[in-house]
Structures are given as structure tokens and as C-alpha cells.
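Dumping the structure here so I can ask a few things about it.
A selection of the complex's chains, in situ.
Note that the chains take the letters A, B, C and D in the order they are written out, and that residue 1 is the start of every chain.
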């Protein structure tokens, strides 16, 4: 399971800065010109990798970090329809946290994000484990689980809205099938509407989780399972005690991916409920959009975006840290 | 992975425990597609009369024709955006991954971390600044502008994929090639790229879906004639006046999803295989 | 020149109207570049517009209305249309309220397309007949009638549960029980006293009453589906602007016979207007500037105004039109409009963004829909209304 | 009573027959090593014994009980895997205790066991580490500890030392040997290293091509190989195989004729080679049986000295390997470093025919002859 940390060759690349003296001291003068010539060619080679990543670096610097700063600045202005650049202090943040709707959006994010991640994970792991039992129709099933990922949220929203609309979709179906007492009005019930977003979100994203975990399961060393069986563990215990726990890195990655989907969820809400009934299904992403773009309160929208970003980074940075700190898991 | 154990008979009960939940969940996943398909070939009268799953009495392809009529034109737009954007972001991601794993330099890890943050920023944050920048670049409302946007915000993911994949490729290959006299690009082209099949599949599928399905950038940064298909779909589905033609909506939704569906059905296997090959190492 | 026009009229009669405009423009030798973004009553379109303007690449013209025109003009990005207006004598052709809305600091920056009346109530007389009820003109009568209808097994009020629809009903109620002056004080001047007044409380209470007579599946429903409930005879009435007429017409219903259209109870003399309009964004290219002027001119021409209003169920924005082509409700609307303009009972629609900025409109919608969808008390609602409206300014 | 009996076990994967009828049996407390080239089916056989795979046919008896139908956990075995197979999510302590926990051994007893094992394997300070934080040798010991924590009827070791470097390997080998001597459990031990096989096993089974080539004590395997494969596989540097003609020798016995650049000589055989007189056989003689001349031994029977051309000298440290060529075959001799000759010249080598063996040149089967009485 453990892979050896690949050797770093950074030293090679840093060579010119490290050892400028060496050439100077070198006694073989007759070879010097040639060395110098090759040295220049060598230098290009040393710079090439950096040149190759430079565009990405610059793009990210400008288009991610620059824009974050830009938005951050806007959140301290009174910008409305279009950006204005007069410093206004924390007024937008005060407004934000005083806004009932923002609190609802945050609560919704917790509820939706929590459930969405939890159900996706649970269902994804369950399906992956079952799929891993040498199923004959695995290929077909896998495609079925995976295809919703191929659909855009606009499509997902349209389809689910149509199905969940009381009196039209599922409810009608059940009534016609003879279960006349069946009611399913979550979509229109302000207290329950957020759960319909969970349903559609789960439907869309679980396939990806299945794929990730299937990949993880396939990557587990056979011998470990054999060892557990010799140790006397049954299938259930092998999964609960050995396999699932050793998929920790996969859990971790999945959690991150789902988490960011949850935070970024915008299209889905727009397509399915449009934030309603009322603003009962508002999420920070839709909140930000609504204020910054439809209500012409760019300052407030920017403030909400910054808070949102802070939240996301709060989750993501530890992940990045561990990702870059070397492979202490697995 | 858990093979049948000798001595433990494959009891039908056990098999049922495996198959029943699988089939049930499969139905849950399949239902919307079936509903959409069925609805898209029914007439509005039938839709009003029947239920979600009632079979169409008369098959009609008129909704499809209508949907095609309204959106067909934007198909090309989407392809014009998606193909170069996927190609460029995948290529750049591959180069980045290559450098970040095989040509590390001081600060390369930090750079990677920096790029990775790009995966996680909510896109609303950059909507307006991007608009301004595109305007300054003279790319506002053009296909080129959209391609640029998708490349920039796709880079983080493609770099992540390739980097995680290349970490598992032995460094010795690169060393051997350097001794053999190969330079940076030769090594990439001749040694690394031929190994990257699985992860290219992952990256292409991911990017293709993301970009094809994108609505936000599409709607904000396109102009009338460069609109991608999702915007057209939205215009069709989301209008507030006129009679709701669910069959046309569904046909349009399916139409818009067709390329991605095809990609998934054809390459789904390689997607999982590619992930196994290293894309998800925590 | 080439004109790119941003609008959100993508379906039904609207898109037909756009076709007409396109045709007219092309007759003038211009190329029409359609740029439509549907969804959310123009919300998506506004986002796009904002980013386009901000990117320095604004469309030639865009569908914008109400105070937003002033806001955009404030940013200094709109084209001055005074020359066209002078040549077309807009000053004489346009009613005062509309004129005011189209001008910024005395200069024309917008072109009105049509006028919608928001405070209509659409009625299926057959349902009333069957229930033995009388079409209400006051809210007390409404309650009586609704009870009867409910007993008869029909849905009294067809409702689409979206914030803007709830706000639409609410503003009609406010106009009815508070009168035009109160309405203006509350929704135009955003006066705190008015917003927290008893009248406002009563309006909220009536809104809650109406909710009792809607079906439980209403939330999230599109307005046109609600309309079709009235058309089909499932429901007895719907509160909706005159654009609903297109639905009845599409369904082949005969006005006065299959459906009846009356003002919302207690608002008979008053008129909540919703004016669709275009603004032009400053352009550098000469030929495009010429095209802008042509576009403005064409929009104001009777030919377009008529076709457009016929398609949309509205009335032309311009005065002195031949109303022969319009049905009885169109004519009635026109008359009410003219009368209202004299009696000063014309008020701008808040729900449709005519009376206040988008943020205020949003805040009001938030409170109203939140009240409608929860068991909040009316007093609490008006207090919150005032608070949110203040915060949104 | 035999602790483990393998009766005619066959195993095929599809059409590939991996095991073609294995019969083995060992008594309780004995140490059996399975050796054979890579891919010959050693691990497969071990897995079958453990119940991790089921045989295509044949039966496995542990004690007197047929365990074919028993699942691994009911067979009362412990196994060390080639790749260690430590549970990556558990620390060392948990790894060792997992099997006990499952078998519901009382907590107090568990603690005592883990203490004992940790002391025995000197991993006390590693107990809280995760496998990823251990070096190869440490992992190997933990894997061992996991097996030793239990007190099973049978231990199975699958090449437990193959991943270690030479130095560590030697010391681990000694530890395993001591362990077995102390615990007296039955052990089946797979390796492809013949030194391990020789030093550790009470018995060795040499596998090739899915068949047991020979089953016997290390001494028998080394000195009395059943066929050319076994003779070749066991021993490093490997046995010399010299094709040669059988002739009557001087002392009424028989001999084999050796030819090299310098001339001919005859090596006297201790067996009655009459049936093969005049025919060709293959002489198998190990490098250490061709050595520098020790004068005092030259009178021993079957021992003789002959000058041979030296082609190559390879000093390995303790010994020097001298390559010569006889009957057009490369022949390796192992001599004391200070006695080694110079390449290109010739040196006297002493051939000890007492342990030499003969093979059929076509089948590779061992030729067995009656010992001739001493002259």
C-alpha cells in the first residue's frame, strides 16, 4: 500500500543558484567555453519546466487570487448596480449577518450539505461494496449509477421538478396505481423543500462516489483480506473493520469533492425550486447571486461571497495541507 | 474482491441481499431518465391524462423536432466551446502534472496548492471581475472568451488529476530518458504521454461534462450567437409565459444531455479504471 | 448597423412580437442579432446585462424597466434619445407617468413598449354559476364567494406559489384597501409609517385569507398553469396581470363568455401599471447609433405597439391609438388607464419592479413570501417589511 | 499422528493446471519448507491449505479432520503473507490483536499476549505506529507477530523474508529457527531461497510444474536429489552437470571419462554402473566437491586429484570459484582463496566422487546404482 516518496530532483533545477562558484574555480580552462555554451543550453533546460507552469501560475494568480481580492475589496464598498470603489468599512458584513435570509441560507447549507454528503457517502459506499461482489451485470449497473453525472443541473432540475410536482408527477402516479392516500408535497412545503434538493443532488452525485469507492475497493491489496479471513473475520467484519477503514483517503477525497459541490450548488436550486417556496431553499450561492446580480447589491453580494469563500477554505485548506504534507495516510 | 469462500456455499439468500438493493437503487437512478424519455414522446394531451410512467398510446417525435428546432443551432456552439476547452485544459493539466511531479523545484508544492484552491472557489465570486477582464481582452461575448474561462477554471482539476496520476509513475523513467539524452518535451511526448491513457480519459470525461453542462459562464459570457446549448435549454424550459410543453422540455433536456450521455456510456468503464489507476489517491 | 438586443421574451406571443420587431428593423436595413436569456422574470438577463456592460461590451439595446432605467442612467451608460423623441413627439404621445419613467434628468433614455395592468382578477363564470356565487368586488364578498365555491368542490383561487405572484396579489390588496396615495407612500416613497400601518396589517391578513382558498399544490407552480386551472374550470379565479389573457386566447376562450376579467376587489378605479420598455446603451460606431435611433422610432410606432400589445394582452404605451383591434378588456384597460392618469390613481407595480429598486422589490418579495408560507402574524410581517425595506435602500 | 496431510490436491485456473496432484504429509511439530521456482504454485498450495482457495480436487486434512468444507477462520491456522498484508488502518498493536479480538479472547489475556509477542520480536516501541511508518524489516516482524499471537494448530509462512536485504534476512532466519525450536508448532514455510529451505526445514518439498519433485530431509534433498531439476535448483552455485561416457575404471570398478584441453582422466564412481557401460550419462557433482587438493584426503576412496585448466577465478571472499571446462561443459570448482590458480594456467583440483550423482541424459531422472563394495 505504501508507495515510496519519489525522489525529488529539485536540486538539479536549482543548480545555477546553488553552485555558481564551482565553474569559476574550475581548472580546466580549455573546456570552459564549451562548458559555458552547454551551460546556457542547460539553463534553458532548467528553466523549461518553470516556463511550462508559469502560464498556469499567472492565470491562477490573476483569475483566482486577483479576483478574490477584487471581490474582497468590493465587499467593503457600497457598490450597488455596478462596482464602486469608495471604502465603506464593514457595513455590508453587518447587513449580511443582520439579514434573516442569509441565516436561512446558511442553515440550509448546513442541512443540505450535511444530508447530501452523508447520504451520498452512505449510498455510494453501499452500492460500491455491493457492486464489488462479482456482479454479473456490473457494467450496466455502473453506467446507470454514473449517467446522472453526465446531465447538467438544468436537466436534473427540470426532470425532478416535473416528477416531484404534486398532482403531476409521483403523486399522480401513485394515485393512479391505486394508492390514493399518497401525498408527496415536499417540493411545495417550505419546511421540506430543501429535502427535495437533497434527493436530486444525491441522485446526481452518488454515481461519482460509487466510481471513486469502486476504484478504491479495487485498489485494496487482496492479501489483506486473506489475512483477515485467516484471522477469523467474516465478510461483514472484513468490510467494517478492514476495508472501509482503509479507504480513509478515498473518504477524504470524496468528502472534499462532495463538500465543494454542496457549497457551490447553484444551478440545482435554481432549476428545481428557484430558492422557494419563499426563500426556504436559498443557499449561500443563490443568495450571493440574487443580491449581487438581480437585486443590484454588489457590495452585499460580495460580502456573502467572501464569507462563503472563508467557509470553503476553512474546510479545504486542511485538506490541501495534508495533501502537500506528504502521504501520511494509506 | 472478496472471492467466494470455499466451503461456504453461495446461498441464494446472500445473493438476494446483494442484488435486491442494487436493483432498487438502479431503479431510483433510472427513473428520471425513463420518465423523461416517456414524456418526450407523448403528446401534451396524453401527459395531462396519463401518469409519469404510462406508456405513450401514440408515439410522437414532434417534441424532439420542436426541441431540435429551437436548440439545434446551439449544439455547434457548445462543441465549438467544449472541444478546444477540453483539449487545452487537459493538455495544460498534463504538462502541469508532469512538471509538478517530475521536475519539482523550490515552491512547486506551494504552486500546486495555489492552483488547487481554484477547484474550490465559488464561481459567483469571479463573475464580474472576469467580465471586466474579458472585456479588456476584447474577448467579451466570444467563443474564445468562453474557452478561456473554462480553461482557467478547469485547470485546477486537470492538474490535480494528472499530478496524482504521475506521482505513481516511477521517477526512474524520467531519469533513464534524461540519461538517454531526451529533453523536457521529448520525455513528455515519448515517455509520459503514452502512459497517460487512463488519466486522459478521466480528465477528458470530467472536463467534457463540466463544460458541456455549464450554465453560469455560458449565460454570462456568451452573446446571442455564441450561446451554448444549456442556455438555449434554459430559455426553452424556463420561460414564464406560454403553455408549458413538458414533452418539448424533456426532449430538449435529453437532447442537451445526449453528448455527455454518450460519453459516459461509452467511456464509463475507462473512467472507473482511470480513477483506479491513481486519480484518487488521497 | 447591427443591433444586438437583450430580452427575455422567448416564448409564445412574446417571441412572436420580437419577430415583428426584428422584421421591422430588417426592413430598415439593419441586422438583428437576437440575444435572449430567459428565466426568473429577467433575472438571468439582468445578470448577463450587468456583466456585459461591465465588460465594456454592452448590447445595443436591452429590455429594462422601472426605476432600473434610472439606475442605469445614473451609471452614465445609456444613450440619450432626445432627438428621436423630439422627432416623434413623444412628449405629446406619452402619458405623464410613463414619460417620467422614461426620462432621466429631463432626457429620454427609455422607450416604452406597452402597459400592463397588474390588478386584474380572472374569473371562470361557469364555476361561479355552479357554485351559485357572485363575482366579488370587495374582500368581504370575496370571502363569501370563496366559501361557496369551496363547498361546491372547486378551488376558489388558482395560485402559483412564487414570490412574485404572492407579491402581485399583495400589492393589489394594498392598493384596494389603502388607496392610491397610501400605496405610493408605502411602495414608492417607502415610508416607514405606512409600511407598519394598520392598513398594511390588514392587507397581510387578507393575503393569508386568500391562501386558505388555494390548493395545497400551489407552491412553485407557474402562473400559466394556475391560469389553465381557471380555463379548465378547476378553479374559479386567479389574480394576475393582463398577460394572462394570452393564455385564455391561446386556449380559444371567448372573453365575456368563457372567462371574465374584472379588477381585483376594491381596486376598480385604480390601476397598477407595469410598463415594458427598452433602453439603448451608448455605442461608438456610427451605424449602430443610427440603428439605435431607428429601433427607438420603430418601437414607438403604432404598428409595433399594436401587434405587441395584442400578443401580450397589454395596451399600447402610446396614446391616441386606434383600439379597434383590441378586445373589450383591452379597451376597458385603456379607458381605466386614461381615467386613472387624470384622477391620479395610476400606481407603479412593486412586484414587477416599477416602483422601487430591485433590492427593495426583492426585500418586499422576501417578506411577503415568507409571511405567506409561514404562520407569521400580520403585525410581525409589517414590522419586518419595514425593516427589510429600510435595509435594502 | 500427522498434523497436516495433503492428498492428491489438484488446482486449475480455467485450463491452466497449476497443481497436478500434490501429496504431502508432516507430523506435528515439524517444519516443512516448500521450495520451487517462481510461479510453480507454492502460494497457491498454501492458500489451499489455509482455505483461501478451494482445490479442484483432492483433500486437506488438519490433524485427522478433513477441512475441505471448513472456512479459513475455522481451520485454526495462522498465516504470514509474502507481502505482510498488515491492516493499514490499524496500528501494530491492533494488527496483532485483531485475530484475538475476533475470537473473543478476554482483554486481560490479550494484553498479556501482545506484551509477550512484542518482547519476543523486539517491537515494543513500535506498538502504536501504523504499518506505513515501519521499515520493511519491522513490518515483517509485525506480520510474524500477528501469526504468533495466536496458538494455532498450524503456521503457514509465505516467503516471509523475501523482501528483506541479505543482512536482515540472515538474522530473521535465525530468529524463526529459534522460535520453532521453542514453540514446537507445525510450520509450513514457502520460500524460493534454497539456503532458507535447507537451514530451516525438517523436511523440504521441492515443487516444479505443479508436482512434488522430491520430498525429504534437507540432507536427502541436497545430497540425494531425485532428479536433475532438484539437483540443479538446490545449491548455489549450482551443481555441475557433466555429460560423460561410462568406462571401466582401473580398480575393477567403473568410472566416467573426463576430457579437457590438457588431456583425459577417469573419475571413479562408487556405484555399479554396469548397465550404462559404454553409454553416456550425466555426472552431477557440486562445486564444493571439486576443490583444492588436500593431500591427506587423496587416499580416501573416490577422491582423486587432476590438473585442470583455469578459465576464470572469482573470489567470493570465503572461497574462490574456479571455472574450468570438462567435456565441453563449464565446470565450477570451489577452492580456498589462497590455493586458487591463475586463469590461463592449470591447477590441481581434487574431485570427491563420494557424493557425486548420475542422471539419465534424456529424462533427467536420477540413475541409482548399487554401491560397490570397497576394493
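Just so it is clear, contacts are C-beta pairs under 8 Å (C-beta built on N, C-alpha and C of every residue); 3 or more make two chains touch, one makes a residue touch a chain.
Owing to the predicted nature of the structure, the values given are computational and were not obtained by experimental measurement.
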Formula for the whole complex, using the labels of the chains displayed: A x1, B x1, C x1, D x2
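Methods note: only the chains that are shown with their structure count from here on.
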Heading the list of chain pairs by contact pairs is A-B
Measuring from the mean C-alpha position of chain B to the mean C-alpha position of chain C, what distance in angstrom results? 40
When centres are defined as mean Cα positions, the distance from chain A to chain B in whole Å is 14
Whole-Å distance, C-alpha centre of chain A to that of chain D, is 55
What parts of chain D, by residue number, touch at least two of the other chains? 51-52, 71-72
For chain B, residue numbers touching 2 or more other chains are 3, 5, 127-128, 130, 133, 234
Contacting residues of chain D [partner chain A, same complex]: 47, 50-52, 71-73, 77-79, 81-90, 98-99, 102-103, 131-132, 146
State the interface residues of chain C toward chain A in the complex, per the touch definition above. 39-40, 43, 46-47, 50, 53-54, 68, 71-72, 74-75, 161-163, 216-221, 357-359, 361-362, 366, 369-370, 372-374, 384, 388, 391-392
Chain A to chain B touching residues, read off their complex: 3, 6-10, 13-14, 45, 48-50, 52-53, 55-57, 59-68, 70-71, 83, 123, 126-127, 130-135, 139, 141-156, 158-160, 162-163, 169-170, 172-173, 175-177, 203, 206-207, 211-212, 214-220, 222, 225, 229, 235, 238, 248-250, 252-253, 260, 263-264, 266-267, 284-285, 288-289, 292-293, 298, 301, 305-306, 308-309, 312-313, 316, 320, 323-324, 327, 329-330
